[in-house]
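I'd like to ask some things about the structure below.
Only one protein chain is missing; all other protein chains are in place.
As written, the chain order gives the labels A and B, with residue 1 at the start of each chain.
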Amino acid sequence: MGGARRPPLFQFGRWLGVVPFFVFSGLFLIGPVVVLAYRSLEGPDGGLTLDNYRELTNPTVLASYGLSIRISLTTAVLGGLIGFFLAWAVSMGGLPRPFRSGLTTFSGVASNFAGVPLAAAFIFTLGRIGAITALFELIGIDIYGAGFTLYSYWGLTIVYLFFQIPLMVLVLLPALDGLKQDWREAAENLGATPRQYWRRVALPILLPSILGTMILLFGNAFGAHATAYALTGGLLNLATLLIGQQISGDVLNNPGLGYAVAMGMVFIMALSIILYSILQRRSERWLG
Amino acid sequence: MTGFLSLENVRKEFNGVVAVESFNLEVEPGEFVSFLGPSGCGKTTTLRMVAGFEPPTSGTIRLAGEDVTYAKANERNIGMVFQSYALFPNMTVADNIAFGLRVRKEEGAARGERVAELLDLIHLPDKAKAYPNELSGGQQQRVALARALAIRPQLLLLDEPLSALDAKIRDDLRAEIRRIQRQLNITTIYVTHDQEEALALSDRVVVMSKGQIEQVGEPFEIYNNPATGFVASFVGQLNRLPVTVVDPALGRVRVGRSEIRTTSLIESPAGAEVSLMMRPEEVTLDAEEENVLEGTVESVTFLGSIVRVQVAVDGGRLTADLFNERLLVLPVAGDATQLSFPSHACWVMV
Partner (left out) sequence: MTISAPPIPVIETEAEQAPAKRSRFWAWVILIITALYFLVPLGATFYWSLRAEADKLGFEAYRRLFADSNFWPSFTESVINAIAAIFLSLLIIVPTAYWVTLRLPKLRPVVEFITLLPFVIPAVVLVFALLRLYGRPPLLLTATYDSSRVLLVCAYTALSFPYMFRSVDNGLRAMDVRSLTEAAQSLGAGWPTILRRVIFPNLRVALLSGALLTFAIVIGELTIALFLAQQTFGPYMANLTRSKVYEPSAMAIVAFALTWAAMGTIALITRPGKRG
């Protein structure tokens, strides 16, 4: 009868299952980013320097960041608000039940429908010869003549909302479910009107979720490339498009700067994911 | 029509299913009334109708003389405590308690005083700035109680408030609730499926089953003079012996080869098959009382203060609950034994 022996401190077998994961992530996720970070700190003569980051004040770069941030904020706030009202409508607004599952499935599809097909669909709708443009012409309104164009800031905003709103809906529906009916009844029982309940109880409880998801939406728009590329080619000076151009040819005339721009994007995305996680954890604490 | 709270012929239907039927009750001011029954008996539905969360299908509900049947839930000045506490997680204990006062636009100073008063009442004076998720279940429920009482309601409703708590906390809180209720002399309705709770807390108990009232009465009455078979078996342990009526006028029935006499009324004729009921605590393992039966011990369960002995007798089975004694010699399964009980301890039901 063998006595129990203390197992060796490091057993290869214990780690076997996760080794492929770490190796793969190292090769294709972490490694590349580390290389980017390193090269962004590399000076022309090979030493380490922060010059590339100082160069981020280059007008092209600043403009691209600015535009990307503005469009991400716009679509995050608009998408967030519309998504919130839509989620409210199907869960608590008294609509028939099938609408909710229909909306959930549709949101799953629409939030993944970015890129070329989405851009194409909107070109056929609001492009120069799009169906809606034609409809407006039929009733005498020339929207392109009036200055509207799909290939612009607002055009891209309209297109981005197609996947931003569903993303908000998908995250917010479970959160709205978490609003316990008991809270509403307790508030009612204590004399509150529906408006008072929303103002003092429901909205404060939902706020972390709403805010957190808007931040997620921000990141989502900020990092989007395919849709913008498919819709505008290189017309709009967005940060992602700028990086794309830098890949094909050194449009910034400064390879180090290219790396810095990419790392700048990573920082902003990381920040938004961190903020989202913090708010999401708070929201889960209250909404379970 | 003289009750502080009166429900007249209240009925509730959901999609053709009748949840509550012919509910009639008068509650006196300051009275503590329990609605007791199994899940689905309609007790919570009735409570929610009183609270205003469900409109009755028909019937009237009056509070202090006023018809509140269809009044809005936020206009009834009734305090409610939920099974899940329902404390607002985004507010501190003090803010939760003050919520009803804030809604009524009471002044800050008056509000603060009232909150402090209630925190004292529930014995949690130093928890004012804590958040609900920092409190234990029992503490949360006390805060929920304070929140309901803050608005000085005319009526207090509690929907199974102790179900989600551990046994020990439940006992402590049960006593707290009764103490506070007596101190404030507030009319209270308490919904529970736990008959021990209902018996211990109430001035009167309303036993419900399948949407109807089975019996209304004081705990002692309900327990010792159950009106229906349901009440008899739902409240407390019950012995049920199938017997044949021998002589209704003399109260004699037969089980197996033995005859039993009961002092309660027998309405069935001789020869009818009926049930003889009695409480286990009235049965003893000796031949001291008037009715004696022979039997064999089937099982002995030691419950602490009670020793529960199941005995097979000719024609059925009886349970005897004996008080524990330190020098008690426990019977053993298989022993032959005698059982006896007084004739006034048993009654007959069809």
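Just a few scattered comments:
As a working rule, contacts are C-beta pairs under 8 Å (C-beta built on N, C-alpha and C of every residue); 3 or more make two chains touch, one makes a residue touch a chain.
Since the model is a prediction, treat every value here as computed from it, not as a measurement.
For the options A:V77, A:I143 or A:A226, the residue in contact with the chain missing from this view is A:A226. Only one of A:V35, A:L50, A:L235 or A:I278 touches the absent chain when the whole complex is considered: A:V35.
Within the complete assembly, residues 14-18, 20-22, 24-25, 27-33, 35-36, 39, 82, 85-86, 88-90, 93-95, 99, 101, 104-106, 108-110, 112-113, 115-126, 130-132, 161-162, 165, 194, 219, 222-226, 229-230, 240, 243-244, 246-248, 258, 262, 265-266, 269-270, 273 of chain A touch the chain that is not shown.
One rule holds in what follows: only the chains that are shown with their structure count from here on.
The mean-CA centres of chain A and chain B are about 55 angstrom from one another, to the nearest whole unit.
Those residues of chain A that touch chain B in the complex are listed here as 180, 182-183, 185-193, 196, 200-201, 204-205, 285-286. Residues of chain B touching chain A in their complex: 51-53, 72-75, 77-80, 82, 84, 86-90, 99-100, 102-104, 133, 144, 147-148, 151.
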